[in-house]
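See structure below.
Note that this complex is displayed minus one protein chain, with the remaining chains in position.
For clarity, chains are labelled A, B and C in written order, and residue numbers in each chain start from 1.
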Amino acid sequence: MSLVYFIAIPILASFLTPFYKNYLRFVSVLVNILLAGFAAFFYSRLPLNEFISLDSPLSIIFILDYVSFFFVSLFIGVMLFFSLYSIKEKNNTAVFVVTNIFTSGALGLILSADIFNIYIFFEIASISAYILTGLNRDKVAYSGAIKYMIVGAVASIFLLLGIMLMYLNLGYLTLSSIGAGFHTMDKGIQYLVLLSLFIGFGIKTEILPLNFWVADIYQATPTKIAALFSAVLSKAYLFVFFHILYTLKVDAPALLFLTAIGLLSFAVAELSALRSKDVKRIFAYSTLGQLGVLFLALSSANVVVVSGALFLILVHSISKLMLFFSLDLVEKKMHSTRVEAFAGFRSAFLFTIFAIGFLSLLGIPPFAGFIAKLTILKGFASMGAYGIVGAILAISLVEATYFFRLLSANQRSKKTAEIKVPLLQKIMLSLLALAILYLGLFPQGLLDFCTDAAQTLIQGVIHV
Amino acid sequence: MSLKKTVGLKTILTALLISFMSMLLLGVIMNAAYTHTSLGYDLLKINTISTQSANAVTSVVTYFRGLDTLGEVTILFLSIFGIGIGIERSDRMKTILGYDSTLLKIGTKVLFPLIVLFGLYIIAHGHLSPGGGFQGGVIIASGFLLMFLAYGDSYDLDHKVLSLFEALSGAGFILVGILAALAGGAFLGNMLPLGVLGKLFSSGILPIIYIFVGLKVAAEITVLVEYFIRTQDARDA
Amino acid sequence: MFNFEITALGNMFFGLTVLVFVSLFFVPNKHRSVTLYSLLFASLACIFYASDLITLFIGWEIMGWSSYFLIAKTADKQTLQKYIVFNIGGAFTLLGAIILIYGACGSFVYSELDFSAVPSGQVTAITILLLLTLFVKSGIMPFHYWVVDSYSQSNDLFSAVLSAIISKTGVFAFILIFFQIITVQYLQTPILEVVAWLGVLTSIIATFKAINEDEAKRLLAYSSIAQVGYIVTILSIMGSLSLEAALYHTVIHTFVKLLLFINVAAIIYVSKQHRFSTLGGLLYKYPLNFILLVVGIISLAGMPPLGGFSSKFLIYTALLEEHKGLLLAAVLFSSASAFLYCYKLVYGIYLGQPTNPKTEAYPRIPLRFYVPQILGAVILITLGTIPGVIVPMFNGILGSVGFEPVLYRGVFVLGSDFASFNGGVVIGAFGLIFVLILLFFVRLKNRSVKPKDRLDISYCGEVPRADVNLHYGYGMGRELSRIGLIKMILSRSSHALWQRVSTLFGDLSGITQKLYTLSAQNMGLVIFAFFTILLYMGVK
Partner (left out) sequence: MLETLNQTTFLHTVVAIGSFTIFTIGLVGVLSKKNLFKIFLSLSIVESSLFLFFIGSHFEVGKAAPIVADGIKLFDGHMVDPVPQAMILTTIVIGVAVLALSLTFVVNYYRLSGNIDIDKMDELGEVQ
């Protein structure tokens, strides 16, 4: 068994599209099931690494340790869910061609421990995202895609600059050798490399001064695809960034800077959502806010906080899938994602799903978001960082304001349309809601795994 | 016209900012000490033993860092696919660049097979001399470009064949990699005899991969050329 | 997570919850939602029987959002927004306090928390955060902004739950955390003084607001705020007698509010009228309801001989014993003023003449409305007669939180060494006087003249015009605002403050939103400028 199958098989499925043009959706489901099987196969063999093509550390290295396994299984789960959820959409071959490659791009980002290889997967994931943004083929979509491409190109320029500088000064590309040699470099170069990586990945992980494009992109993207951006894409970049950061063993002031940026990002994003009148943009802002929390939690270098952040990543992905997919159903019926449209639908099922999603994102028990938030706060308390605890709670209150405004808008407005949710969608969405409830009530198993994963992440890349 | 009107204050400020940034960047970069031990030199040392390829760049591209190349081929495929989604095929499609010249038509008829042959040569000798899959692929595509330019709308590509080429060459790359993994080695590892340095049939898996890459690139770039040269004229819309 | 423990304190509060829920189960309810009510019930059990702070918090939050969805069935958007923002905010301060406690003591379990090594600054922070939570839940000013609207706009039956039980969770948490977990010795006295005064001020202000109120349920809501204000004041004395007084008042207030809210709910159910100005003259139509209301308001005003007196007596005694003369005066003032709004309830609904011409057509009150009312009345009368009967239970609670038990001298006697009274004697004396007065009136009845129509009030020396609505209760309390101090109290409102906060955040949001609509090119400029600044700072 090879780790490359995680990447090669979805790409293969997309390459061979002409042979099963109209059945690609089934193939995608099969591919994702196959990948889930691989993940299950590797679970008992953790942690492991694999040299690609040349059996020596000089070649590209893939690493599957606890933390990358966490992300790999999360992404496969999300993509499997996505492909099952849209299995009835017959005329959507294009989406599946791109999402398959998108999957392999995201998985490659997680698995690869070679900085240039990471750049390649970074590009694969980004380009699939550009295409997915332009998928609606109207003015709005192309406008979004163009904006995305300009900003994305800037990000890849910075990443490329960082990689080039590292290769120029160190001569190696694997994360572990870069980590070993990083502190032997000239101080200025060290700083420049870190800065380029921060800007390159910061744009993609949607961190404060670099995230002003995000809401527009989410608005332009088809709603279901926006769920993938929120649940998979930004998480993949986030992981890679911190994987590299912890491998490079950056010093405390740099981490503190990231913490501050994360907190600021959280605050500004949640504040912006307060007066927004478009539900899709509100969800985008909420994603930005949660990414801010993740950023500040992941940069703490504390096992408890990081494990909470990993838990939050899972919960946030599930919640955002739920919310965006439900919003998609609303959008199909009401032909708009504005708050007025959101207020006008009648469906007890969808309302429940929205309520559970919101409560979970807010970190309100008994839903899983609470466990994540509690773990993060507990960790900060044990570090003595009470200011951060207070700030997170205060900003969460702002978040609560707009989420409950949406709920009460729907409850107390005149209903103009009744939404009948198809059975398949109903089952799939209920599954997500149950998962959130289950994780909220019985989090221990996952928390233990997250703790292992957090330890691996903070340690940085070490070859097995 | 005053300078302010032609250039604008914002542009000047932007230029100042960027120049300042470049200056800072240069200042930092000039300080750096370039390394003399690197991955590349290590790979050079083992190149003969592990690939028997005369062109070290080819070894790196197709073998040592074959996965990067797979990713790159994927990106190429993805972009062309994305372009294909965006461009609607309709009857109003026409070649927007075309020269109606008999001389060109006849010359092209003679040149086209030669160009394709040359492209194939470049691809096949990627492991022996400068060149390889990308270069050869683009040369082949340039042959098709010539055909489009010469024959205009009367030249028709068989899209079925083209997409089959696209699919099979890409899939072939991955399947070779998987076969290598199944044969017991690493993904994209060498499973064939290496042969003797300098011979056409040498270097094991390398030429095979480069052939797939070359065909893939040729097919993709041809499609790209067709998309761009034969679109609904933007001015019509 | 989810560790439970049966405690005397929990038993008491949970017992009250069970009684209220069971009795309310009989009342007809248009918006009955079994899921949400059972969720609420479970969350209350979770709060009262928790043995670690996280379980408490989980119960607290579930209580918050399940009651949100219950209120959402009837309330308008703004009320809902107020309710949820304040309650979630309160819950988050609770979470903040819990996290602080965890940071200081390293555990969530009650029995493992030890504050001996915690720096006093941290204890102060914890105390303030917790107090914020309790203030929000119990509606202490200025955090009462959400209370009145939510009480008045929620479903009639759920208002009773809100007032009788949910406002008490704040009291419960106060006792649990300050008395049992942190314990008196580590608390800061100045903070408690402030709390005591906040409580009593709240009760005074709320009392006057209630007097000025025209809507029955809003009046009861203000009254609820005022009563919980007393409880908070007396709790902040932190003595064993004061704890007993607080517990006693909690029990009394629970049943008083259960009785009164359902009483008013019954009237609203039959008449569809919420305002005193459209009610009146219902005495002969609903005499039983009237009698139950009288039982309720006598207790609410804290007059002898019913249960309300017993608890007020204990409150006064506790204040006196601790030599809190000023506080006592304030409590007495507020308590005496409370009589005015109690009177309004009687007059506005039952006395005077019906202002609504359809009064005759009102249907009978369904018998099921009487179940909780009679339960409340029976308990109030019992506690008036044998006030000492629950003292042993309170002593159990006092013992469990580490306090000296108070003196117990049989079921009839309540009080301390300092002062005590015999419930049997009091009720006997009042009963005797009541019977005498009743007899007097029965004798007088034959000699009284029945008015012929609503304009026939010639005894007043003034004949109103036909278009004047004659209603004694209408506009009552307006004249109060001529008094300088009271006018000031009434004209001030925290509305403006919270409105300003909300506008401020709205404006900030508008500003930050502008950032998120930058064009790609300006976005690029931002990125490069940011990079340049960081680079410059780093290189320099």
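Simple rule for what comes next: a residue touches a chain if its C-beta (ideal position, glycine included) is under 8 Å from a C-beta of that chain, and two chains touch if they have at least 3 such contacts.
Nothing here was measured: the structure is a model prediction, and the numbers come from that model.
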Taking the complete complex into account, which shown chains does the hidden chain touch? A, B, C
Full-complex touch with the removed chain, picking from A:73, A:174, A:247 or A:276, is A:276
Identify the residue among B:76, B:116, B:181 or B:205 that touches the chain left out of the display. B:76
For the chain not shown, which residue from A:69, A:96 or A:167 touches it across the whole complex? A:167
Residue among B:41, B:99 or B:201 that touches the chain left out of view: B:41
Omitted-chain contact residue, chosen from C:3, C:38, C:111 or C:521: C:521
By the contact definition given up top, give the residues of subunit B that touch the hidden chain. 8, 10-11, 14-15, 18-19, 21-22, 25-26, 29-30, 34, 38-41, 43-45, 47-48, 54-57, 59-61, 65, 68-69, 71-72, 75-76, 78-80, 82-83, 86-87, 129-130, 134, 197-198, 217, 224, 227-228, 231-232, 234, 237
Contact footprint on subunit A, counting only the chain that is left out: 116, 120, 123, 127, 130-131, 134, 137-140, 142-147, 149-150, 153-154, 157, 160-161, 164, 167-168, 173, 216, 219-220, 276-278, 281, 338
Considering the whole complex rather than only what is displayed, give the residues of subunit C touching the chain that is not shown. 513, 516-517, 519-521, 524-525, 528
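Keep in mind that, in the parts below, only the chains that are shown with their structure count from here on.
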Cα centroid separation, subunit A vs subunit C, in Å, comes to 45
Distance between the CA centroids of subunit B and subunit C (whole Å) is 76
Taking each chain's centre as its mean C-alpha position, how far apart are subunit A and subunit B in Å? 31
Show the residues in subunit C shared as contacts by 2 or more other chains, in ascending order. 528, 531, 535, 539
Junction residues of subunit B, two or more chains touched: 25, 27-28
Interface residues, subunit C side, partner subunit B - complex: 525, 528-529, 531-532, 535-536, 539
If you look only at subunit A, which of its residues touch subunit B in the complex? 2, 4-5, 7-8, 11-12, 14-19, 50-56, 58-60, 94, 97-98, 101, 104, 108, 116-117, 120-121, 123-124, 127-128, 130-131, 134-135, 137, 142, 165, 167-173, 185-186, 188-189, 191-192
Using the touch definition from the top, list the residues of subunit C that touch subunit A in their complex. 1, 54, 57-58, 61-62, 64-65, 68-69, 72-73, 75-77, 80-81, 84-85, 88-89, 91-93, 95-96, 99-100, 102-103, 106, 125, 505-506, 508-510, 512-513, 515-521, 523-524, 526-528, 530-531, 534-535, 538-539
